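Shown below is the structure under consideration.
Here the complex is missing a single protein chain, while all its other protein chains stay put.
Each chain carries a letter (A, B and C) given by its place in the written order, and its residues are counted from 1.
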Amino acid sequence: TLALALMGLLPPAAELRGSIQFQGRELTGLTDRDLQTVRGAELGIVFQESSLALNPLLRAGVQIAEVVRAHERCDRGAALERARAAMAEVGLGENLPRIFDAYPHELSGGERQRVLIAQAIVCRPRLVIADEPVASLDADVRADVLGLIRTLNEQLGISFLLITHSADVLATTATRVIKMTAGRIDDRPEVPTRTTTRVRRTSPRVEGGERGTGTGEPLVELRGLRRTYTHRRMFSGRRHEVEALRGVDMDIERGSTLGLTGRSGCGKSTLARCMAGLEPADAGHIRINGTDIAALRGRALLPYRNQLQVIFQDSAAALNPRFTAGQIVIEPLVIQGIGTAADRRHRAAELMALVELPSDRLESRPEEFSGGERQRLAIARALAVDPAVLIFDESFSGLDQATRSRILGVLMHLQAARGLTFVCISHDLALLAEFASEVALMREGRIVERGVPDEVLYRAYAGHRGDTLSPDLAPIGATA
Amino acid sequence: AQPLPIAAGEEVLVERDGSGHYGRRLVVALRAEPRTFNPAIAADAPSREVIGRMTGDLIHINRSTQLTEAALARGWTRSTDGREYTLTLRKGIRFSDGQPFDADDVVFTFRAMLDERTGAPQRDLLIVGGQPVRVTKVDAHTVRVALAQPYAAAERLFDSIAILPEHLLAGAYARGALAEAWPLTTSAGAIAGLGPYRLKEYTAGQRLVLERNPFYWKADAAKRRLPYMDEIVFLFAGTEDAQIIRFQSGESDILNRASADNFTALARNGSARHRLEDLGPGLEYNFLVFNQNDLSGKGLPQIESRQRWFGDLGFRRAVSRAVDRESIARLVYRGRAVPLWGNVSPGNRRWVNASIARPARSVSEARAILKTSGFSWRPDGALLDQQGQRVAFTIVTSSSNTQRTEMATLVQADLKELGMDVQVVPLEFRALVDRVFQTFDYDASILGLGGGDADPNSEMSVWLSTGSNHLWRLGQKTPATAWEAEVDRLMAQQLVTLDSRERKRLFDRVQELVAEQLPFIFLAAPHILVGARPDLGNFQPSVLDHYTLWNVDRLFIQPDGSQRR
Amino acid sequence: MTRGRARALVVVLAALHLLVLLAGFVAPYDPVDQARALPFAPPVRLHVIDADGRFHPRPFVYALVPDPATADGYMEDRSRRFPVQMMVRGARYSVLPGLESNLHLVGVETPGRLFLLGTDGFGRDLLSRLLHGGRVSVGAGLLATLSALLIGMVLGTVAGFSGGRIDGGVMWAANLFMAVPWLYLLFAARAALPLHIDTRATFLLLVTVLGVVGWARPARLIRGVVLSARERTYVLAARGFGANPLYLLRRHLLPHTFGVALTQAGLLVPQYILAEVTLSFLGLGVGEPTPSWGTMLGSLQQYDVLTSYWWMFAPAVALVVTAVTYHAVTSAVHGRIRLVTT
Partner (left out) sequence: MRVVFRYVARSLITLASVSVFSFLLLELAPGDFFTDLRAETRVGPETVEALRNQYGLTRSPLARYWQWLQSFVSGDLGFSLAHRAPVASVLWVRAGNTLLLTVPALLVTWALALPLGIWAARRRGRWPDRLCGGATSTLLALPDLLVALLLLLLALRTGLFPTGGMLSPGAEDMSVTARVRDFAAHAFLPLCALVVTTLPAVFRHVRASMIEAAGAPAVQAARGLGIRPSRLTLRFVLPLAANPLVSLAGLSIATLLSASLLIEVVMSWPGLGPLLVEALLAKDVHVVLSASMLATGLLVLGNLAADLTLVGIDPRIRA
């Protein structure tokens, strides 16, 4: 909300008091017209939810180019060129032509987020407000992006206002940290000392939870799962094929927590959707309790569907904007006809409490929640029914450490009590290390490593550029 | 095309009076587009209106005097037994394409018209006494017409039978394709006739241009070849309102029959720029008819049960007394109609029986009549019949005819005062005709008849009990009632009576019978209302069809008047 | 939409419907009563000052007599005043089925006439016809719109949602319904039905015919919206919970189509009120002498009426008011339910 207010984008119903000053100019009183010149050109913003912030009907490249054209006099070609360059800067260089032409829904969460960042920096504004810019990025890319931020900051003097829950990010990038509680800026330490960040990094442990350890029997078996996307373009005839899954073999044991990690765009979310039967696999088998569900269609699929629940990476998009929070969390109950209306209401309050949302927000609609709150709503919804397998797709990235660890604790309790199986997709290796009993590493549509967390994670680092996460990096750059 | 000088030996008809100026064009807005140029099959008004200007007939009924006069036939004689006519044709005259006209064309025309394959709507007219008229060629300019029985005023039959050019149509006829000849897409050169105008150009949907026939066989008193005007342009105006608006805007020069509503509005809105004429009542008569058809085997028990009333003369007389004809004339026709009690409109001056009683409206009289017929009333005023059944029925009307629907609305209110529950159901014309003529699935209807000729012969099919328009009881083999038998006899007799005074006496009696027996409850005869631009010369509209253009060959536009617009 | 405006809207809407519902009481005359001496009489003039210049606190009217100076004009007969009275006894009407009354809100003594909006060509009071006609017209217009939209929404969403064969089938039907010459169905219906149809049956007939014929257009529009909406992540999520198609349609997709459906509703209501003219033309409408806005507007569409009698525009004005109100209502409702959708 603070970020929105800065940009003057609050809905008219919201009352805004106080003043916002930018380069000596008062922004609160300005009209839309004046603000336009400020927005984008001098003030850039990276929104928290990439799925909502990108226009679903415009191609990624075009959306970036539009920003260029809004602020600089240049023709279409030049703008597109600039967009391309910006995309390369944020690490989308590998698949540039495809991603440039892709519509937002065809991109992975991380790819989308980088498009957003590219949008924000393409015009080299003086100040960039970045709301959780790196939440769904893997370590490498995150390092790249943060590196970029630093470079921009150093060379062009661009200021960044980073909003994040990740202490790493703050530690490596920020020059000043501000902590907010309950709508107020709490304390403003001039320089983020390594100690504060360190404390943050280490202190929150998962409270009272025990990692689920598998029972040994495989609940879900995946064999040779393949999924290829084709990006067809109606009018240009250009065609890109993406092999998102190239033959995934994997077993998930009942009662275990499988961590799944891998570079952005390597196919994790796709795998999750396929497993849950929400997307048809091109080839391969998905066996749940020994039944091959890839062969099933329609009604026969229903009982298995319920057993596997996905909490989508873009929680915001996965919540119907017309529903209230209460309706959202009990939706599965309604769908499956569980309980009376009163029961459900009761359960809704329970679920909200479980994810630490105040029960007086039951009547609010998704757009009135913060990013992290929405994520928690999605988790609560998935918990409403008792699925055998829960797949968390980057569900914890928007949460602050404390909340996150409390929720993880709750989950682990549940796991222990009911023998639930979790699949946790995340880039946060620390999280996986704590939460998962086993970790699988994906690369280019295949599972390449699998094993005990620490081992795999270590090898994962080793397989990449091991230097990027060096904790010794000095915090450089200034924030407003 | 300039009128050709009159050649020696060309027996042109020289009009006795009237003169005019050559040149200019006349713009006429038709209600709809014509469908064909073929005189043999044209059944719709717009086609006939156009074709009438392009063709000529042997003997013509003068629309203004309502008498027959020589046309393509210079003269004719009738044999003493009245069964044979000898017609002398004009010599030296030509079709509009310059080809000469002679007896062969006449013989061809009648043969073609009488051929079943042609399906000419005039065919039935040419069947006299059950047999087609026989037309034979005597010499190149004489034809003999033989009838199976004497036929009063047989010469009137020849009116509007367009003489076809044998040289152009013989081929199509031989192929049995005369009915498909001369569609709208025909080129101007392939059509010829003996009318004052010939086809110049037709643009689909837009307009039809006729140009002067340079060979036309009439001349004015000064021996100048007619017609005066260079061209007639027919526009197609979709609806009557559009017709009126185009006339008012000056885009069309003639208004051929306006409704009373529009005529009144036009008169109010700018009469100075137009010449509007109320010609008095025309031949059309509107009436309410009750379904008295034999319904056995039709599966219409409800209507059959109501026929008890419809067949009851007392009931019909009560209805007739209760109907407010004066209001119909005043409200529906804005006073431009006459109330009617008999089957001949006062517009038909020669044949109307002026002594037919015209009882004024009287609801109490009507109630008294009903009472004597055994009807009674419920306390709430509803009328019950002898068996205690509520008197309720529907009146069907043509929805495209606003006036008749309005009449029905008035009649309904009138009959409500008698305790009858009447519903008005407007129907699309085809559905209406289907019910009235085919299925007999109706109680009562408001219809109109009599647009054609003034002569009673044109109404044979209505009054003969075997007639195809004997609407109240169709398809009878033998007359159902004594009075219908009497009418049959009278009509048959007048047909063969050659003395016109005697015919009038016979037809007067028919009118009396009809007015007594009330197979139809006559309502009103509307006036013929026309208009023209004020500088149109020789404009002599008539109450007979075609009301304004019947003397198109003599119409002209005053040269000084042209500056006024 | 401000509060005041919303309130004004509700008031107007309520007043409109109340007037129409209480037509019998508010209308001074029986809508089918013909004052045959006064066809096309202009709206009566209310006076407070009489011919002698005296002031009367109670408004009064003069009787109309034909004006000899014009062909069909009228003038006031100043010899006698007819004060306007409240709560007078007059023509009987039924308040509810079985309950009759003859009390009217306003009226004058005969031979005075209180033709507040003038008369039609039969001398029938236009105001009374307008009020009574509104019952059928507004009622049938609304119901027909509802039914057309309902069918359209259900079929449109089902088609858009299911895709494939069902979509093909529904769109085939929609094409059929849009391309077939309906006029003939009406002809056929007219031939099949009995000639005498009472008002209630006519009403149902109107609603059915319009609903059945009208669903295709909204269905197509809605199908398009659903096509796009069914790919949203939250639909996918609900599917993940094992939602059956019915649930998805009802909870996620139908609400999505409300915007389009509301807009269509605002368009269809006046359209269907007008469509009654066509049906009347074929003998399937309300029919004389029962008034309806459709037929009243039908008589306005004539050259002579249009150019001569301005007060005959009253039904058009009534319909405009209705259309504007309903538009305002739909747009207010739209504003309410509008949420982030894309």
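Keep this in mind: contacts are C-beta pairs under 8 Å (C-beta built on N, C-alpha and C of every residue); 3 or more make two chains touch, one makes a residue touch a chain.
Keep in mind the model is a prediction, meaning the values are calculated, not measured.
K.L.:
Missing chain touches which shown chains?
P.N.:
A, B, C
K.L.:
Among C:70, C:110 or C:175, choose the residue that contacts the chain missing from this document, as touch is defined above.
P.N.:
Of all options in C:70, C:110 or C:175, contact with the hidden chain holds for C:175.
K.L.:
Going by the contact rule already stated, which one of C:132, C:217 or C:239 would touch the omitted chain in the full complex?
P.N.:
Here the residue in touch with the unshown chain is C:217.
K.L.:
Thinking of the whole complex, not just what is shown, which of B:469, B:500 or B:538 touches the missing chain?
P.N.:
If we include the chain that is not displayed, B:469 is the one touching it.
K.L.:
Using the touch definition up top, pick the residue from B:19, B:62, B:302 or B:461 that touches the left-out chain.
P.N.:
B:461
K.L.:
Spell out, residue by residue, where the missing chain touches chain B.
P.N.:
These residues touch the chain not displayed: 25, 27, 29, 32-33, 35-36, 38, 41, 43-44, 116-117, 119, 121-125, 179-180, 183-185, 201, 203-207, 209, 233, 235-239, 241-242, 245-246, 248-249, 251, 400, 428-431, 433-439, 449-450, 452, 458-459, 461-462, 468-469.
K.L.:
What residue numbers in chain A mark contact with the hidden partner chain?
P.N.:
So the residues of chain A touching the missing chain come out as 4, 7, 9, 32-33, 35-41, 43-45, 47, 49, 52-58, 63, 66-67, 69-71, 103, 105-106, 119-120, 232, 234-235, 316, 367.
K.L.:
If you put the missing chain back, which residues of chain C would it touch?
P.N.:
Those residues of chain C that touch the unshown chain are 1, 163, 168, 171-172, 175-176, 178-185, 187-188, 191-192, 217, 220-221, 223-225, 227-228, 231-232, 259-260, 262-263, 266-267, 270-271, 274, 277, 297-298, 300-301, 303, 306-307, 316, 319-320, 322-324, 326-328, 331, 334-335, 338-342.
Heads up, the rule we're going with is that only the chains that are shown with their structure count from here on.
K.L.:
Could you give the separation in Å between the centres of chain A and chain C, each centre being the mean of its C-alpha atoms?
P.N.:
53
K.L.:
Which integer distance in Å separates the CA centroid of chain A from that of chain B?
P.N.:
Centre-to-centre distance between chain A and chain B: 86 Å.
K.L.:
Rounded to the nearest whole Å, what is the centre-to-centre distance of chain B and chain C, using the mean of the C-alpha atoms as each centre?
P.N.:
Here chain B and chain C have centroids separated by 41 Å.
K.L.:
Note the residues in chain B that touch 2 or more other chains, in rising order.
P.N.:
Touching at least two other chains: none.
K.L.:
Among the residues of chain A, pick out those that touch two or more other chains and give their numbers.
P.N.:
Not one residue in chain A touches at least two other chains.
K.L.:
With touch defined as at the start, can you tell me which chain C residues reach chain B in the complex?
P.N.:
Counting only chain C, the residues touching chain B are 32, 34, 36, 39, 71-72, 121-123, 187, 190-191, 195-196, 280-283, 287-289, 302-305, 307-308.
K.L.:
Looking at the complex, which residues from chain C come into contact with chain A?
P.N.:
That would be residues 231-234, 236-244, 247, 251-252, 255, 337, 339-342 of chain C.
K.L.:
Inside the complex, what are the residues of chain A that reach chain C?
P.N.:
Those in contact with chain C are residues 51, 56, 105, 273, 276, 278, 302-303, 305-306, 308-310, 312, 314, 317-322, 331-332, 334-336, 365, 367, 378, 381, 385.
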